[in-house]
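Quick one: the structure is below, and I'll ask about it shortly.
All protein chains but one are shown at their positions in the complex.
Note that the chains are named A, B and C in the order they appear, and that numbering of residues resets to 1 at the start of each chain.
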Amino acid sequence: MTRFRFSQTPIDTVAARRELLDPSAGGFVSFEGWVRDHNEGLAVRRLEYEAFVELALKEGERILAETLKRFPIRHALCLHRIGDLAIGDLAVWVGVSASHRGEAFEACRYVIDEVKHRVPIWKKEHYLNGDSGWVNCERCAAAPHHHEEHAHPHAHRGHD
Amino acid sequence: MTRFRFSQTPIDTVAARRELLDPSAGGFVSFEGWVRDHNEGLAVRRLEYEAFVELALKEGERILAETLKRFPIRHALCLHRIGDLAIGDLAVWVGVSASHRGEAFEACRYVIDEVKHRVPIWKKEHYLNGDSGWVNCERCAAAPHHHEEHAHPHAHRGHD
Amino acid sequence: MQIKIQYYALMREQAGRSAETLETTAATPAQVYVELARRHPFTLPAEQLKVAVNGEFCDWTRPLSPGDAIVFIPPVAGG
Partner (left out) sequence: MQIKIQYYALMREQAGRSAETLETTAATPAQVYVELARRHPFTLPAEQLKVAVNGEFCDWTRPLSPGDAIVFIPPVAGG
């Protein structure tokens, strides 16, 4: 079973947590990324996630392998949604179990930070005002979808 | 509803998580302390948690109030078991939701660190070898339960 | 005066009880602890304990009043 997986249906966090149970683990840390109703001052209506699945699975798996090498932990797992998501939906789940809590916190943070920076997944925000845009366009020259001629006054930093 | 609570029955993590949902929150971090099968080289059979409930509830609530003041987060909650626990049981659950993940991680870590240091809860480990001892006895002059005349060669640091 | 003592964890085991009432002339929790340590086989020096009176942490030198409820708090280990 791979440690980085995509899901087109809601992530089952109870089943995910169960995969990390270990009688030698004293601490478990999980992170959940939820679809937030706003970003950089704009009201968000829904999100679309798209991935270059073939490479994303490899890169995700590399991140989890690195994490297990770098931190003295027991298990680590990351599940990521793709497709259309509504406000409040769970977009990504990371779980880490370890003997000690310090390492569980650090490893969990490491996984989500690396996933956000390295794994080829993209997020398109659909705003209440009818606009939409691919997150991280502030680092691109990309104009918003509906009005290609003007630049957005705000920076898209991602929902964090 | 108070944000620090004790439970004599298994903690319902699904219900706990639900209390922290918030459409303006983009990140959620939870910590779980699990009863580990070993501590400081000794095989652990089971644990007993005991609390000075009246003061523990006040101190726990103070920690969560501090956390909400100190970090820009949405919600925070801590649930703690008391009574007899077996290996793998969930002893403590901390959850934090926030706009951004950094604050959720930091606040969650702060809560569990402070709870472990300040809240009057004690943990007695029962070892496979028949001995037992109150955790943190290395900072006390306490001898183990079964052999009051000799000192344990190992330090009890807590299961982390 | 009479004061009440509640015991938890290791202190409860060493006192052999969960609570007791003490008739004492002790003026502070520190003096109460010295008095009780003569009756019970406590192994924890006061420096390693905290103390609470009437459900709140306090100083070892807090003046006591009749009916006060004291708890000596061994090193904690939650989580």
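Worth pointing out:
The rule we apply is simple: a contact is a pair of C-beta atoms (placed from the backbone, for glycine too) under 8 Å apart; a residue touches a chain by one contact, two chains touch by 3 or more.
Everything numeric here is computed off the predicted structure, so don't read it as measured data.
Shown chains touched by the missing chain in the whole complex: A. Of the listed positions A:E19, A:E50, A:E66 or A:D131, the one in contact with the omitted chain in the full complex is A:E50. In the full complex, subunit A touches the omitted chain through residues 33, 49-52, 54-55, 58-59, 80, 91-92, 112, 115-124, 134-137, 139-143, 145, 158-159.
Simple rule for what comes next: only the chains that are shown with their structure count from here on.
Note: centroid distance subunit A to subunit B, computed from Cα atoms, is 28 Å.
For subunit A, residues touching at least two other chains, in rising order: 101. Looking at subunit C, one finds that residues 79 touch two or more other chains.
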